[in-house]
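This report concerns only the one structure given below.
Of the protein chains in this complex, all but one are displayed in their positions.
Chain lettering (A and B) follows the sequence in which the chains are written, and residue indices restart at 1 in each chain.
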Amino acid sequence: MAEDLKLHNSLWDDYNQADYMAQTKSGLDEALVRRISAEKEEPAWMLVKRLESLKIFQEKALPAWGPDLSRLNLDKITYYAKAMEGQAQSWEDVPTDIKNTFDKLGIPKAEQEVLAGVGAQYESTVVYHNLKAEFKRQGVIFEDMDLALKKHPKLVEPYFMKAMPNTLHKFAALHGAVWSGGTFLYIPAGVKIKEPLQAYFRMNAKGMGQFEHTLIIVESGAQAHYIEGCSAPRYGVDSLHAGGVEIYVKDGARFRYSSVESWSKDAYNLNTKRAIVEKKAHMEWVGGNFGSNVTMLYPCSILVGEEASADHLGVAFANEGQTQDTGAKVIHAAKDTSSNIVMKSISKGGGKAIYRGLVEVGPQAEGAAVSVKCDALILDELSVSDTIPVMKINNPGATIAHEASAGKINEEDLFYLRSRGLKEAEAAAMLVNGFIEPITKELPLEYSVEMNRMVELEMENSVG
Amino acid sequence: MNNFLELQAEEEIKLAGSRPSLLIERWSQSPALAKRKFLLEAGVEASYLLIVDKPVEIGALERRWLIGPGAKVNLYYLFLEPLKTEIKFIHDIGAGAIVNSNSLFLGDDNDDWHIQADYNFQDRDSFGRVKVEASLREQAHLDYAADMNVSPAAQKSDTRVDMRLYLEGKARGQVIPGLNIAANDVKAGHSASTFKLAPEDLFYLQSRGLSPADIKKMLSLSLAKNFIQGFPDEVLSKEVLDLISVNL
Partner (left out) sequence: MDLLLVKNLSVSAGDKEILHELSFSVALGESVVIMGPNGSGKSTLAKVLMGHPDYQITGGQIIFRDKDITVAKPEERAAAGLFLAFQEPREIAGLELFPFLFDSYKSLQVARGQDADSVFAFKTKLDDELSALDIKSDWSNRHLNQDFSGGEKKKAELLQLALANPVLAIFDEIDSGLDVDALEIAGKAIQRFKNSDNSLLAVTHYQRVLKYIKPDRVLVMSKGRIAQSGGPELAARLEKEGFASVI
C-alpha cells in the first residue's frame, strides 16, 4: 500500500508545541497543497481544484453570523507529515477517562481500539469479508476516498465538490484545498442494500481525520443506509474538523445518512453535508450531535426533481461550555416536493443549543409541502436555546407548517417518575430520552441504545 | 373610549394614570413620523393602532415601546400601502407586563415590506402574544423577522409568535419567527404557516352558492376580523373593517 500521509493540524492559542513538530511548516500555502497532491499521486484535475480552493479560502472571510469562531487561529495552522507506521499508539497510551467512557457505553473492545485510533483494520473480520464479496457481486463500491480517486476517477470527477462547491463558505474552501481520506460509496442502479453500511467497515479506518471527504452516489432505484460516526468521544482527533459529505440521490432512489457524533471538548466541528435529490427520490438525514466546543452543522437537501422528498431528524445536546449550532436546510426547486424536519435540542449547564433552519420554496416549486417541528429542552437556568427558522416562500401554492417550542422538564412528570422509585437524575434522563425518542427510534438498535446512554452520561455530566 | 389620542408629531409619549389610553396613528390623516417612542409606566393599560394607508417617502420607520411592570398593551399594526424603508418595532417588556400584538398586511401589485420586530422579555411573569397575518397577491412581498428574546431574568414568562401567510399569483414571503430563550422555566412557542382553502372546502362553499370571488372576500374579511379582535373602540373597529374591505 502506498505510504499514507497524515496531515496534522494544530491550532495554536497560547502555547507552543515546538518539541514534537518535526518537518513543520507554518501556514497553509500553495507549496504545501502541491506537496499533498503529489504525495497522494492524484490526477491533475484534483490539484487544480485544490489550488482553486486554496485561493478562495485565502480570500473569503469567516462567516459573519453564528457562534464565535474568533479563537480559531487559522493563520497559525501548522502541518507536518508523518508516515502511518510511525504513528501507531498503544492502548496503554489512551487516557483512563476515555477508556472509562467507552466501558460505560458498553462498546466492544475491538471497536474501542478503532475509535482510539490504535485499532487494527477490520479486514480480518468475517463480517467485513462477507460484505466485500457481496459488494463485488453487485457492483457496489465502498472504498477509501483517496483510493477511489485513483481507482475510479471517471466516477469521482463528475461529482466531486459539485453538491458542495468550494465557493460555499470559507471552510468548504479549506476543505477543498486540504481534504484527505473519507468514504466513497457507489450503489449501482436498482441495487437495494438492507444492512446499514458502517463507516468503520471500510479499510484503513484509523479514526476520523479532520478533512475527510465522503462522496456517495445512489443510482436510479437504488437503496442504502450509511452510518458515520459513533457516540463515543473521539480521541486523538484534532481541534478543527472541516469535513464534507456529498450525496447524490438519483431518480426513484432512497438513501439514509445517519450520524451520531460526539466530540472532545476543544473541537470545532464545522462539517458541510449536502444532498441533491432527483425525481421521486427520497433522502433522509438522521443525526445526533454531542460534545465539541462549537458545532456548526446544517445538513442540506436540494430537491431538484419532481416529487423529491427529504426528512431531517436531529438531536443536539449542548452541555457546559458547548455550542451546538445545528439545523437543516431544504431547498424546494421542483414541483410537488416535500420535506419534513424534526429537531430536538437539549441544553444544560450553560450550554447553548441553536437551531438554524432554512426552508426555501422556489417559484417553480408548485405544490411544495413542508413540515418543521423543533423543540428545545432547557434543563436549567444557565442554559440557552435559540430557534432561528428562516422561511422563504416564493410559490403561493406551497403548504408550510412550522411549529417550535422551548421550555424545561415538566415538574409533574418528574415527580411522577420519582414517586415510582426512580432517582431524580434517572427520572430526568428518562424524560430527556423520551423527548428525543422520535429520532432515536429511526436508528439501528445499537446506535439508539448508545445515543440513550450518551444522554444519560451527559445528564450525569461525566463524559470524558 | 377613555383617553383617545390622534397622534401628531410627538416623538416621545409617556403614558401614566389609571385610565386606559387609546392611541391612533393614521397616515392618511396625520403626518407620518419616522421614529416614536412610547413609555408605559407601571400598571398602565393602552391600545395602539397604526394604519399605514398612504404611501409615504420616509427614511426609516421605528416604533419603540418601553412597557413598565404590570402594564398591558394591545398593539395593532395595519399595512395597506408599501414602505420602501426598513421597519423596526422594538418592545422592552417589564415584569408581569402583557403584550398583545396583531399585524396585518394586505399586499398587491408590487407592495413590499421589510420588518424586524423585537420583543424583549426582560423580567418575570411577562406575557406576549404576537400574531402576524398577511394576504399577498400579484407581486407583493413581505419580509418579516420577529424575535422573541427571553432573558435569564424572565422566568415564568409565557410567549408565542404565530405567523400566517396567504399567497397568490407571484407573491412571495420570507418569515423568520425567532425564539432566543435564556430562561428555562418558561413557555415559549412559535408557528409559521401558509394557509389556503382546501379544494373540498372550496367545493363545499361553492355548492352553497358562493362564487370564488365571494369566497375570497369572505376569507379576507375573516382575516380582518381576526386582526381587529379585542380593539376597545367599536366605532373605530368598524371603520377599520370597512377600510380593509375597500382595499380587498
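The rule is short, and it goes like this: a residue touches a chain if its C-beta (ideal position, glycine included) is under 8 Å from a C-beta of that chain, and two chains touch if they have at least 3 such contacts.
Just so it is clear, the structure is predicted and the values come from calculations on it, not from any experiment.
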Touching partners, among the displayed chains, of the absent chain: A
Contact partner of the left-out chain, one of A:Ala267, A:Met430 or A:Met451: A:Met430
Residues of chain A in contact with the chain not shown: 410-424, 426-427, 430-431, 433-438
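Basically, only the chains that are shown with their structure count from here on.
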Length of the line joining the C-alpha centres of chain A and chain B, rounded to whole Å: 41
Interface residues, chain A side, partner chain B - complex: 363, 376, 378-381, 383-408
Contacting residues of chain B [partner chain A, same complex]: 152, 155, 165, 167-194, 196
